[in-house]
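Excluded from the complex is one protein chain; the other protein chains are retained at their positions.
Note that the chains take the letters A and B in the order they are written out, and that residue 1 is the start of every chain.
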Amino acid sequence: MTRRERLTRKILGAATLCAAALPLSILIFMVVLARPLFSSFSVTDLLTGTWEPLQGRYGILPMMTASLLLALASLAVAFPVSLGCAGLIFGLAPPVVTVPLRRLVQLMTGFPTVVYGFVGVFVLVPAVRDLFQAGSGRCLLSALVPLSLMITPTMTLFFSDAFAAVPRPILLAATASGADPVQRFVWVVIPSARRGLAAGMVLSFGRAVGDTLIALMLAGNAARMPSGFLESSRTLTAHVALVIAADFQSLEFASIFVCGMVLYVLTSCAALCAWRMRAAAERYSG
Amino acid sequence: MKRGCWERAVRCGCYAAGFWVVSGAVAVVGFAVRQGAPHVTPKLLFGGVSAREALFGGAPVFDGLWPAVVGTFYLVAGAVALAAPLGLATGIYLAEFSRGRLKEVLTVFFDVLAGVPSVVVGLFGFSVSLLLHKMVSPRLGPCLLVAAFSLMILVLPYVIRATQSALEGVPQEVRITALSLGADPVQNLAWVLIPHSFRGIASGLLLAVGRCAEDTAVILLTGVVVTAGVPRSLLDPFEALPFYIYYVSTQYASPEELERGFGAALILLGVSVSLFAVAYAVRRAVGHWALYRA
């Protein structure tokens, strides 16, 4: 090993160390800054209590529920849609449809979230208000539609990647035994790509939980337990954006770092799950 | 007969899904274009001031998007200037110098980082700026530099993954040619591997630019303000396009302000979509894993 090589390795290694320190330091910051709360409240109090700062209650359960509800619901909407789109792209549609659809889906990954929110404020909120006659129109449903639309393109592309990784011999065998494209897709491709599909879903879940702007602009931000999709609710992310304004010494301020921790843990669990599934999928197909 | 029915239903379902996505995209783009296009004029950018005076005369612009556009530009430039060296170095290290357990652990680390929601990254940036404020100088606070640093964290995983996957995709025969001709590994890296994977790296950087220009949650917590003018210092608060859109959508004070908001939405949509289009065109087969970002 030459001196130059050792030097290069050292410099690159140092940079990698810096980069790898970032996810850790984010977590450490969250924990340290949330600490004032832990001295007067137990973790269960914080995670299962209601949010009434004037009465000294800093529970984030309503926000957690709203976040999970919104993310799971938008996943439930986006999953079949993405599966269908990925199916079309995989070959259920003629190339004249497939190629433009693929391009469009790729471009859609670049749509700014704030633009989704913006269009939602002026199109969706009045529509929901007039259609359901329930509240101001700022509710979980109004956030659900653009959020599911936002995660669909990435999910579709993940699914397409997973389908493309299905070994060719399996496809040929299916065709040879007389399966038509739809049968092949449903009975062969989807089952063999299931780990890839799961990984894509988990990551999209992380993305839906982590989105701030759509919920902040469209969900209404009432800090209480959501009891339906037509009610104004506040997600964890919107909560952080709203409460950041509080006194830096206050417990309210500390509580947004608890929200940050919960979000961090949720999304990193999603990332870890997806990584394991992906590793398993690679072993399976390789 | 029954089987044919069932298959047709699946196919129809797929087409319905495709139709839903296309109509969603058309709704978003159509709305932005219909409402925004009539207002995309020099007046949208510069308000009452003439373009020449604003660009070269240093005249402050009040009723236009110009300060927000410049703010976003600086923000993107700063974030990418920070993310590019760090991300490239890390990507190269992961692809060329690490293997086995270490590589696996590092990959997981960056997967976790890629999944951290942008509002949490913003919160981190905000606490760092408070720390600087208390420890270093009371003049420091949320500002352009802090926002660029936070955005750097946001887009770093993009750059790392794009670099790593581009390098790992270099074919074996290319990889060993220079080595067999007597080049050392560093020369091989600098003159063969990196040029060969240039397109992949470039697409990663373009996506990073797109995400920086688009993200709102991070800057919301790290120093964006309603009125600041064209930024003059890295330590000042700043204006930015995505924040302007957010601000206008919830609290426009006049029809003119709302029109500017529509114009801003169209501009931002156009900019990020073209960045993504170029990124995909630069490297068609870029794995979508590399593009994932919460």
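The definition used in the following text is that contacts are C-beta pairs under 8 Å (C-beta built on N, C-alpha and C of every residue); 3 or more make two chains touch, one makes a residue touch a chain.
Keep in mind that, in the parts below, contacts and distances are computed from a predicted model.
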Complex member absent from the view - protein name from UniProt, among "AzlD domain-containing protein", "Oligopeptide transport system permease protein OppC", "Phosphate-binding protein" or "Benzoyl-CoA reductase": "Phosphate-binding protein"
Hidden partner chain, touching residue among A:Thr16, A:Ser148, A:Thr212 or A:Ser232: A:Ser232
Among B:Glu7, B:Asp184 or B:Asp236, the residue in touch with the chain that has been omitted: B:Asp236
Subunit B residues that touch the omitted chain in the full complex: 58-60, 62, 130, 133, 138, 141-142, 225-229, 232-233, 236-237, 250-253
Contact set of subunit A toward the excluded chain (per top definition): 53-54, 125-126, 129, 133-138, 220-224, 231-232, 234, 242, 245-248
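Keep this in mind: only the chains that are shown with their structure count from here on.
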Subunit A and subunit B: spacing of chain centres that average the CA atoms, whole Å: 17
Parts of subunit A lying in touch with subunit B, wherever the complex brings them together: 2, 4-5, 8-9, 11-13, 15-16, 18-20, 22-26, 29-30, 33, 80-85, 87-88, 92-93, 97, 101, 103-119, 121-123, 149, 152-154, 156-158, 160-161, 180, 182-183, 185-186, 203, 206-207, 209-213, 216-217, 237, 240-241, 244, 248, 256-257, 260, 263-264, 267-268, 270-272, 274-275, 278
Residues of subunit B defined as touching subunit A within the complex: 7, 10-11, 13-18, 20-22, 24-25, 27-28, 31-32, 35, 85-87, 89-90, 92-94, 97-98, 106-121, 123-124, 126-128, 130, 153, 156, 160, 184-186, 189, 210, 213-217, 220-221, 242, 245-246, 249-250, 261, 265, 268-269, 272-273, 275-277, 280, 287-289, 291-292, 294
